[in-house]
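As you look at this complex, bear in mind that one protein chain is not there, while each of the others sits in place.
Going in written order, the chains are labelled A, B and C, and every chain counts its residues from 1.
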Amino acid sequence: MSTFGRLLRVTTYGESHGLSVGCIIEGFPPGFEITKDHIQEHLTRRKPGQSSITTSRSEDDIVEIHSGIQNNLTLGTPICLQIKNLDTRPGDYIFRTIPRPGHADFTYKEKYGVNSDSGGGRASARETAARVAAGSLCLKYIENTWVQVVSWVHQVHDISLTEIKNYTRNEVETLGLVKFGDEILNTRCPNYDISEKICQKILLARSQGDSLGGIIACCLTFIDIGFFEYMENQVLSWVGYALMSIPSVKGFKVLKKNHLSIVIMLAFKPVSTIRISQETCDWDGEIRSLECRGRHDPCVLPRAVPIVETMAAIALMDCLLVYKSLRK
Amino acid sequence: MSTFGRLLRVTTYGESHGLSVGCIIEGFPPGFEITKDHIQEHLTRRKPGQSSITTSRSEDDIVEIHSGIQNNLTLGTPICLQIKNLDTRPGDYIFRTIPRPGHADFTYKEKYGVNSDSGGGRASARETAARVAAGSLCLKYIENTWVQVVSWVHQVHDISLTEIKNYTRNEVETLGLVKFGDEILNTRCPNYDISEKICQKILLARSQGDSLGGIIACCLTFIDIGFFEYMENQVLSWVGYALMSIPSVKGFKVLKKNHLSIVIMLAFKPVSTIRISQETCDWDGEIRSLECRGRHDPCVLPRAVPIVETMAAIALMDCLLVYKSLRK
Amino acid sequence: MSTFGRLLRVTTYGESHGLSVGCIIEGFPPGFEITKDHIQEHLTRRKPGQSSITTSRSEDDIVEIHSGIQNNLTLGTPICLQIKNLDTRPGDYIFRTIPRPGHADFTYKEKYGVNSDSGGGRASARETAARVAAGSLCLKYIENTWVQVVSWVHQVHDISLTEIKNYTRNEVETLGLVKFGDEILNTRCPNYDISEKICQKILLARSQGDSLGGIIACCLTFIDIGFFEYMENQVLSWVGYALMSIPSVKGFKVLKKNHLSIVIMLAFKPVSTIRISQETCDWDGEIRSLECRGRHDPCVLPRAVPIVETMAAIALMDCLLVYKSLRK
Partner (left out) sequence: MSTFGRLLRVTTYGESHGLSVGCIIEGFPPGFEITKDHIQEHLTRRKPGQSSITTSRSEDDIVEIHSGIQNNLTLGTPICLQIKNLDTRPGDYIFRTIPRPGHADFTYKEKYGVNSDSGGGRASARETAARVAAGSLCLKYIENTWVQVVSWVHQVHDISLTEIKNYTRNEVETLGLVKFGDEILNTRCPNYDISEKICQKILLARSQGDSLGGIIACCLTFIDIGFFEYMENQVLSWVGYALMSIPSVKGFKVLKKNHLSIVIMLAFKPVSTIRISQETCDWDGEIRSLECRGRHDPCVLPRAVPIVETMAAIALMDCLLVYKSLRK
């Protein structure tokens, strides 16, 4: 599925190596102020090439507004946002001949009988740039009204926070910053000591050509008790549905922490494209050894934090609009 | 609404003077051959500037495929098609100060409190370029299987065909061609004599700064009796819903003509943007006289024929996919 | 389709001779006062056996509230309404062996390969009792807020009103009453003289074993200009979609009459089940003569007036809830 929502509906499109990825947002109320800079800020949090704990693929991910916003105001019409694909190097991709274990290469071929001839096609994490662009509008819509959304890296591999607090986004960005040599790395884990250990773990995995999974926490904080109560079931259905559609997510758990806030834990699998040699088979079923040479993240979790926040925001804004229709 | 369909879902976006208009098509089966030329052919039937009976706005309406099709094969993923807006001259548009009677200028302002600052915004007929692009894929999908769709101009103002036959698209294009001076004009009315009278009527209206409405007929011909019977109610609901969403359509009537074909009649209103002076009021309610100088069609019917065909094809393909799910 | 609406969603069920017909209404706001008597009043306007211009099938059409309303207050949960089928006489139905021309008997068999073994099955006008029950809640919801809905019989066969006014429901019920012999008949045509002629025409058709079609007008009157403007396109899409799903409706036309009101005209075909002998063929394709002896209306239009009103109300309330979500 590429569409989320009932009243606020987001439809995404795009393969990793097509002309662009993007989305259409329907049902966004008119007369609401949205600047291109606001959308860009969230895309930049997600973009690749941020540091040596992310992929070295360098894509600027510049958003273009094609419709629905004029003079920084929403028009009430469908909003089309696009991000051009610029840094494509199909030559990197050996898996045209050998499907990657754990990735969608084999799956797609079986399901549809065709395959995108480079990258992970539709299943590429690149598709999430469109989700972040769309969700950034929803974050803006909801942030000063009824609810706040903050996500952070809770665990990478076996290194984990020991407590769960209602962090602010500022704390996540600040406490997750670690300096190694000349480089400032951002794990988005809001505890300096844990963040440092996570960094070392990721850099080690990177040097070994391996990848790591982990857990992202997402805290929804409400100021309206009616909407908070309304969301109790919706978190398990609509929000869960949105979050579990993120590629790499493999599990979902709700911790209802306390009065007026709900905490969600999302398990991410390790990236499938690794340099370490894997024994697998090619399209003809012959046993082959696969060593991937593409530029990929040793751990997606730091970059996945804004994806989780924006997907949660899409689901929340949709629920909020439905909720409004039920109130006098 | 900017979304049509249940299994085959088309979502359009675009204002007349934004960066582009376009669409996302979801649910289109994979492995189906679609060339850019095929889409372009239908866009070219709709494009402005074809002749002196259409607007002189000259837009080439070149389609770009951004996702979902690779090597001329559908991938089973969302298909994004875009058409850049090139020939925009916002200066033409006096109705920034005086809303046009019968157009969406006043409506939009009242509904949403904001307005696109040029052209008809979302309500512009330009949005239908995205529908034609999407529907051209559906026409291709259905044409060799269970059903054919052909539309033609049945009536312009008071000049009308006297009979209703199952015309072919070739007959519509050929018999609708009329020569005036150096120019070949295409009314898409499949009778040379009527077509000639229609041409004269449109050229007269054009010279007087006026515009004309009329009726387009659309014939659906089936080769499968089960699907034909299934469509009987669907024509009145899903197909009607799709066709009545075309800007300018004001009425819908079903003539079930005979065994295995259904004929639909669609009434179109005259274009609202005319050179003739109209007494109306400005945004402040002051009585004003409005003479529009934009480049607009004296009669939309010839260009609306491919719009009707492609919108019908979207609804039909969606119904066909649902129908397949009900069969063993 | 058996579901209407996006936020206010009505799903109907029921064949003419099953245990019951009914509906589930989702998305109806909580805390709203609804009495069983209110629903019953609208069902009684639609019920058969009202007079000699309707069918003599006598069904009391008593509504039962199975969920969603307690102590005359809506709970915010799905509302299930049911109407038991009591007066079923399957023996009446000769068309088990010969499908009726113009009815759904043959259509259903072709589409689905099965057939309900009595009555018109799902296509029976009886299904509309569920729509009236559901729509009566919507009429209540909207009537004191933003819009009023009034329908009336505009034309039966060739006898027609000469003007279109914004009638009240009271005028429709009062001016449409005609007395013949001992019986008061209600045509729901709001002009006594025309009403009397319509009555005579229907009684004649009845005595001859024939049936008559006609036109119902439906006037939507708004008090909020923003919602009125918002509805302009919705009338052509969502309201049209709802109204054209009524069995027997064959055409739809919008007359936007004046400031703040929209008038719709709906063409109804004559009832297919008639006593007059029709030449047709049986299930095996053999030429047969069919004379239907079931108890059916010589003209559905008087009883269809509340169906049109309530279906329009379902579509309007859904649009109103969506509209609310777009406002600050």
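Convention: contacts are C-beta pairs under 8 Å (C-beta built on N, C-alpha and C of every residue); 3 or more make two chains touch, one makes a residue touch a chain.
Predicted model, so just to flag it, every value in this text is computed and none were measured.
Chemist: Tell me which residue among C:19, C:86 or C:184 touches the hidden chain in the full complex.
Modeler: C:19
Chemist: Among the options A:202, A:249, A:263 or A:316, which residue touches the chain absent from this view?
Modeler: A:249
Chemist: Quickly run down the residues of subunit B that touch the omitted chain.
Modeler: Here the touching residues of subunit B are 6-7, 27, 29-31, 76, 321-322, 324-328.
Chemist: So that we can see where the missing chain sits, which residues of subunit C does it touch?
Modeler: Residues touching the hidden chain, for subunit C, are 2-3, 9, 11-15, 18-22, 24, 26, 30-31, 64-68, 70-71, 73-80, 82, 108, 111-117, 121-122.
Chemist: Can you name the residues of subunit A that touch the chain not displayed here?
Modeler: Considering the whole complex, subunit A reaches the absent chain at 1, 106-108, 110-112, 225-226, 228-230, 232-233, 236-238, 240-241, 244-245, 249-254, 267, 326.
Methods note: only the chains that are shown with their structure count from here on.
Chemist: Using CA atom averages as chain centres, what separation in Å is found between subunit A and subunit C?
Modeler: For subunit A versus subunit C, the centre distance works out to 49 Å.
Chemist: I need the residues of subunit B touching at least two other chains; which ones are they?
Modeler: 108, 111-112, in rising order.
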